[in-house]
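Encoded as structure tokens, the structure appears first; notes follow it.
One protein chain is absent from this view; the other protein chains keep their places.
The chains carry the letters A and B, assigned in the order they are written, with residues numbered from 1 in each.
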Amino acid sequence: MVEAYQRRSALNHFGLAARANQGGHATAGVILGESAHRTIINIRGDANDAAFTNAVKSVTGVDVPTKANTVNKAGEVSILWLGPDEWWVVTTPDRSDELVPALRQAFQGQHAAVIDVSESRTVITISGAKARDVLARGISLDLHPQVFGPGQCAQTGMSKCNVLLHQTDDKPSYDIYVLKSFSDYLWQWTEKIATNFGLAIGA
Amino acid sequence: MFLITCPYCGARDEHEFGYGHEAHIVRPTPAEYEQMSDAEWAQYLFMRKNPKGVHFERWVHTKGCRRWFNVARHTVTHEILAVYEMGKPAPQIDTEKK
Partner (left out) sequence: MTAQKNRLGQGGRIDRTKPLRFTFDGKIYYGYQGDTLASALLANGVTLVGRSFKYHRPRGILSAGAEEPNALIQLGLGDRTEPNLRATQIELYDGLVAESQNRWPSLTTDFGAANSVIQKFIPSGFYYKTFMWPAKAWMFYEKFIRQAAGLGKGPTEQDPDRYDKLYASCDLLIIGAGPSGLATALAAGRTGARVILVDEQQELGGSLLSERTAEIDGKAAADWVAAAVAELTAMPDVTLLSRTVAWAYYDHNSVSLMERVTDHLGPVAGANQPRQRLWRVRAKEVILATGAIERPLVYSDNDRPGCMLASAARTYANRYGSMRGQRAVIMTNNDGAYRTALDLTDAGVTVFAVVDLRSNPQGELVKAARAKGIEIIAGHAITGVKGKLAVTGVDVMPLTADGKGVTSASRHIHCDLVLSSGGWQPTVHLHSQTRAKVVWSDDIQAFVPGDKLPGQNNRSIGGAHGVFRLADCLAEGHAAGSEGAAKLGFGGQSGQAPTVSDEPAEEALLPVWIVPSDKPVGQGGKHFVDYQNDVTAADVMLAHREGYRSVEHLKRYTTMGMATDQGKTSNVNALAIMAGLRNVEIPSVGTTTFRPPYTPVTLGTFSGIDKGDFLDPIRKTAMHQWHEQHGAVFECVGQWHRPYYYPKPGESMHDAVNREVKAARTGVTIVDATTLGKIDIQGPDAAWFLNMVYTNAWTKLEPGRCRYGLMLGEDGMVFDDGVTSRISENHFHMTTTTGGAPRVMSWLEEWHQCEWPDKKVYFTSVTEQWSVMALNGPLSRKLLEELTTDIPLDDDSFPFMSFKDGHLAGVPVRIFRISFTGELAFEVNCKPSHALHIWRALMQAGEKYDITPYGTEAMHVLRAEKGFIIVGQETDGTITPYDLGMGWIMAKSKTDFLGRRSLTREDTKRPDRKHLVGLLTDNPNEVLLEGGQIVAHVKDKPPMDMIGHVTSSYYSPNCNRSIALALVKNGRNRMGETVYLPYEGKVIPARITEPKFFDLEGKRING
């Protein structure tokens, strides 16, 4: 078993936990944080094939979203739409070892694929009244509440990085999934922009 | 900057996409290419249309769903006349349209 201290999040070296204790959350326009070590499992298959959707549902308890750019959620598990035959199963940390074999087992006899990508990305969380103003500096998508709301996701570019953006509530709050090698850049870039809108670090 | 409607993700800015090349070029089978002269093979390999007008071309949604798809685009006005999935035939468009 790996000791906690042996496992490092991508943004660990920015000392976010200590900074979160400095407060300022009540007055902040934007709260930034890292949600590390999330379980992210890439699944591929045919959404029109009930065998596939049933298999996913049986393992995760969640219906596969077939509407573009949407997320289905049940309990601790979300399934994010990435493309017409591609999704992410996202949940709390350290569940790959259980879910990947279960999904693979459930897909027996189908042309479907499962691969763990949890370690490839970290999640930058951004929340608050000014979150849209920060995102508008780096994302060309129209994030107006009439157009993009909670439960929607999109793969797009942010600043000069590729990201998956998922709006989780109407504060608004967003999860930004980014490849770990880019996460230093994207964090610092986002933090610099957010500083102009009243920044606090979230726990 | 173009606004391209990905058949899967919807309308997105051009910077999310990559341009491929002319659409509807079919790769000869080995049986076919074994019989082809170098000149015929070069037609497949190198020769591409460059019309002043409607061009059928292949794009990929690099920053989005990573799907390839076809676009009919006017090379002068940049009007996008059609977007259609890979494998679908080219739509009937007056290619003389100026």
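As a working rule, contacts are C-beta pairs under 8 Å (C-beta built on N, C-alpha and C of every residue); 3 or more make two chains touch, one makes a residue touch a chain.
Predicted model only: the values in this text are computed from it and were never measured.
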item: Footprint left on chain B by the chain that the document does not show; value: 1-3, 13-14, 18, 20, 26-30, 33-34, 36, 38, 41-42, 45, 58, 60, 62, 66-68, 74, 76-80, 86-87
item: Residue numbers in chain A that touch the chain omitted from display; value: 1-2, 6-10, 13, 36-37, 42, 44, 85, 111, 113-121, 133, 136-137, 139-142, 144, 147, 159-161, 179-182, 184-186, 188-189, 192-193
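Basically, only the chains that are shown with their structure count from here on.
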item: Chain A and chain B: spacing of chain centres that average the CA atoms, whole Å; value: 33
item: Complex contacts: residues of chain A adjacent to chain B; value: 68-69, 82-84, 86, 140-141, 154-157, 162
item: Chain B - residues contacting chain A, complex; value: 8-10, 12-13, 15-16, 63-67
